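For reference, the structure discussed in these notes is given below.
In this view, the complex is presented without one of its protein chains, the others remaining in place.
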Amino acid sequence: MTSDALIITDPHAQLARLGLSLPTAPKPVAAYVPAVRSGNLLYVSGQLPFQNGQLLATGAVPSLVSVETAREAARQCFLNGLAVIADQLGGDLKRVRRVVRLGVFVQSDDGFGDQPKIANGASELCAEVFGEAGRHARAAVGTNALPLNATVEIEFLVEVD
Amino acid sequence: MTSDALIITDPHAQLARLGLSLPTAPKPVAAYVPAVRSGNLLYVSGQLPFQNGQLLATGAVPSLVSVETAREAARQCFLNGLAVIADQLGGDLKRVRRVVRLGVFVQSDDGFGDQPKIANGASELCAEVFGEAGRHARAAVGTNALPLNATVEIEFLVEVD
Partner (left out) sequence: MTSDALIITDPHAQLARLGLSLPTAPKPVAAYVPAVRSGNLLYVSGQLPFQNGQLLATGAVPSLVSVETAREAARQCFLNGLAVIADQLGGDLKRVRRVVRLGVFVQSDDGFGDQPKIANGASELCAEVFGEAGRHARAAVGTNALPLNATVEIEFLVEVD
């Protein structure tokens, strides 16, 4: 982190600076919800790399999807989670005190080991958007199968005001 | 959710209405325990689809186990977790304030993508038993291998009184 990062306090301004806008938060489904708050912790359901209603990447890395494309998918999962968080906070991401944990699942060929590079697509954007408050704990793992054959799924734990 | 759901307050009555009874909670094993409470949060260990001492389903979906059977297995995992929760709360599930998160692992063939349908076996029962308090965040993923070759494993995070 540069010292610049210490004075970032407005995630909305950071998103604008990055040329990014929040997608529409997914609607609640019957059986579960996009996020649940307990105390100051907000648990966000696993997010897939949907962009305008389509998955950015499906299938396993690296046989069907490149590391670079999977990184983009991880970044999109992060943006979708951000939309859920904003929706829960009345649109105000400044109420995020700390991103506590990301759980990252990457659809992988057997024995593939570059999940951290892919997860960094989300983690680096998180640090850009939230500065110090975006420095999170993380578990990144591979798997042979994800919902809708998505390449990446990410869940979030965030401390909020 | 119908407006009916808003007035459900007794999970025991709901279980009875569904013709369900709680299984016996699994005994503590040497190295870890069925659940740990920290503050108002109860963390429940990963539950397998045991019913009367036997796994309801083993092997991967869909080559060895159908989606429908895997849904039943997810439902059984939920019931077993409910038994653990009840055991921790002196038998009184009304002390559950909110089901916060379910983590669902489904043993899957490579690239299979219908984990959400299977996880709904647990999520829908959760909503039936707890009403509004049962609407939870969820991460559902696939995997190529689970303990004892079980088809489904589910862990729980619950806010309690």
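Brief remarks follow.
Going by the order they are written in, the chains are A and B; count residues from 1 in each one.
Going forward, a contact is a pair of C-beta atoms (placed from the backbone, for glycine too) under 8 Å apart; a residue touches a chain by one contact, two chains touch by 3 or more.
The structure displayed is predicted, hence computed values, not measured ones.
The missing chain lies against chain B, touching residues 28, 30-36, 38-39, 43-46, 59-60, 103, 105, 107, 143-150, 153, 155. Looking at chain A, the residues touching the absent chain are 1, 39-41, 98, 100-102, 106, 108-116, 119-120, 123-124, 126-127, 135-144, 157, 159.
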